[in-house]
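The structure that follows is given in the form of structure tokens.
Excerpt of the complex: some chains, original placement.
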Amino acid sequence: MAFISSGYDPEKPMEGRITDIGPKHYDQFYPEVIKKNKGKWSHHEILEPGVLVHVAENGDEVFTVRCGGARLMSSTHVQEICDIADKHCDGKLRFTTRNNIEFMTDSKDKMEALKADLAQRKFPGGSYKFPIGGTGAGISNIVHTQGWIHCHTPATDASGTVKATMDEVFSDFQDMRLPAKLKISMACCLNMCGAVHCSDIAILGYHRKPPILDHEYLDKVCEVPLAVASCPTAAIKPAKVELPSGDTVSSVAVRNERCMYCGNCYTMCPSMPLSDKEGDGIVLMAGGKVSNRISAPKFSKVVVAFLPNETPRWPSMTNAINKMIEEYAKGARKYERFGDWTDRIGWERFFDVCELDFTHHLIDDFRDAAYQSWRQTTQFKF
Amino acid sequence: MAKHETPLLDELESGPWPSFVSDIKQEAEVRAKNEKGIDFQIPAEACDDLLGLLELSYKDGTTHWKHGGIVGVFGYGGGIIGRYSDKPAEFPGCASFHTVRVAQPGAKYYTTKYLRELMDLWQFRGSGLTNMHGSTGDIVLLGTTTPQLEEIFYTLTHEMDQDLGGSGSNLRTPADCIGQSRCEYACYDTQELCYFLTMMYQDELHRPAFPYKFKFKFDGCPNGCVASMARSDLSFIGTWKDQIQVDQAEVAKYVDGTNPANAGSHKGRDWGAFDIQAEVVDLCPTDCMAYENGELKIYDKECTRCMHCINVMPKALKVGKQRGVSILAGAKAPIVDGAQMGTLVVPFLEIDQTMNKQLADFDSEEEWMEYLEEKYEALTEVIESVWDYWMEEGKNRERLGELMIRQGLQKFLEKINVEPQAVHVDHPRTNPYIFWKEDEVEGGWDRDINEYRKHHAR
């Protein structure tokens, strides 16, 4: 391959440089019916799973077909999306916050043709390219992070755990039988690029071994004070270390028993890697929400302290998720979000019905505020 | 023919959900065949090697990516994330695999023309793999080499009128919900505000000057579809101050079953006939409704605008007309001091409903921006006073929420000139450890022990 210049001249980087122009203006990208009726929508209805109609005050309608997508998408795949939008939607489309693709048309007929087209597109391995669903009282797409595909701190893979989970809960992606919407999120380490801490169900990659210290290189590639300051539990302190060579170098020491393996030090200092096949795996959390509907937003709670990385399909993880969803579907009331259900029946009953073990790991012991999560009443269920 | 055997990954090709493995293989094949005759500027086997590297991770249970090191485009402090493999010899096609964050458009609406241009660029100068979209909201272009970065930036800015997004200790690319463009619940124009602030604060977005990252997110109503309350240092959530608009005739159609409850979201199960008492009135968190003699009554004074009744009966109930935003501050994920939810700091900032001119009503974007600066002046004042405070007092890598906890909510309110109100708290303090300012206490704090001892023997 030969280098082809865009027109940029590295000798004169400022010449004709364009900066600070921001994103494209949204106006250019709106479908016509959207542009015309913006701010004048009257109501909407989910016609069937994945298919919505929004009705404007003047009676205009826009039909939306929502499809799931792996957030990791090839250019070829995006081009196929464009082909579909060109064919059915006047060359317009959008993505949702949860990585779904939305195709919009202004008539029911076009919408039916669109649906038929989408439904028949599959990858050679058999998976749908554009499964229709993700609306209403069902399970939408999983927002997630990079995992092993592109990140330096993950404790598990993101795309793989998500694929395994979505395959398992696929019928609920295409149905609306649950008491309320159920949002699953995935983050491959505690840093939570994808903030999963307020999800109905969260899959979280978790390390369980303190960092390995690459003393020989540490002081060369890291700033020791930054590594020390990065630790939320003050487990790291500066140290002089004698190498096998006999040389003494500046490095750090870690009090392993105070480490909770967050990897924040490794983010600051590459000489403190912590990933490990046996140490790394999955934490499951549940019961969070961000909507203000009925109850205030709430954090997810840790419900499974650890599951190993059973590649490629993480069966223990998907089984636990499945069980939680089934019990939720069975036990919750109409409109009741997952966390409102658990709060109503009590967490002891949740662990019972979901057949999950309650272990010491699930008791909060992080700083003073932990105490507020302990049981401070005689009210409990046997 | 795949370059590497990937027996573990291959198992992720079956099942109904779109397989990212199949998709990467598809791109690998496109690159291998190169039917379009692209002069790939990074290795053609990038996707092949990525699959091989990932298979290795599936086998040995750890990542094979290293810290990025500092790469970027001239003059910007963010937008590019460096990434290198720790197996460069075995998988040379993805030895360097940097990420480019491209600022996404409002509510992620696209034309195919735009997307095709971008994908063409990315197949040419990158791996052809993307995230649509990253967690913060950007279009994420995955996998290119250092020499391509300025080239990509040049093409984006010169040919596509498109800028990079944010990363590092700066303003991250703001993101919004679909808002008024297609949602009847939206209490303000999330796209307009998001775009306006993004353009207003381009400098903060591209040049790190903050203690740490900073996020804006814009939710049109308390349903919170972009999760701004959980994910953004400043969260702008639409709300209203007057009454919920009620159409009793439409209420009746919900009661008789003509209109489907909750916009049809529960069609997958037979929940029985709609019961307005059980499903709306009894679930109201403030108990501010009654259904009597075929009429729904709402005592709006006690309403806390949770959206439940409106969600259940969108044809009958509409958000109020006096609209604005609630601003919440300090949300973040757990690292370092634990997760935080946004704290309500500005309960209600009204947005002038008469200032509804659009870009098309102006001769230039500049004029429109000036108009918006006036429209949102009270709001940018809040933002800037928050930043002034944080930049003055925040420690290195201290998120806004952590500073708020460290110095207290009253300090924060003082700094942004907001009078403390009962709505700032869920409940008043339970510990009576009340700090007073010396000038609040009669006689001050300076006292003489000898004077005291005149009245109190040792």
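In order of appearance the chains are A and B, and numbering begins at 1 in each one.
Quick note on the criterion: a contact is a pair of C-beta atoms (placed from the backbone, for glycine too) under 8 Å apart; a residue touches a chain by one contact, two chains touch by 3 or more.
The shown structure was predicted, so the numbers you read here are calculated from the model rather than taken from an experiment.
Novice: Given that one copy of each protein chain type is placed in the view, how many copies of each are in the entire structure?
Specialist: A x2, B x2
Here, only the chains that are shown with their structure count from here on.
Novice: State, to the nearest whole Å, the distance from the C-alpha centre of subunit A to the C-alpha centre of subunit B.
Specialist: Averaging C-alpha atoms per chain gives centres 13 Å apart.
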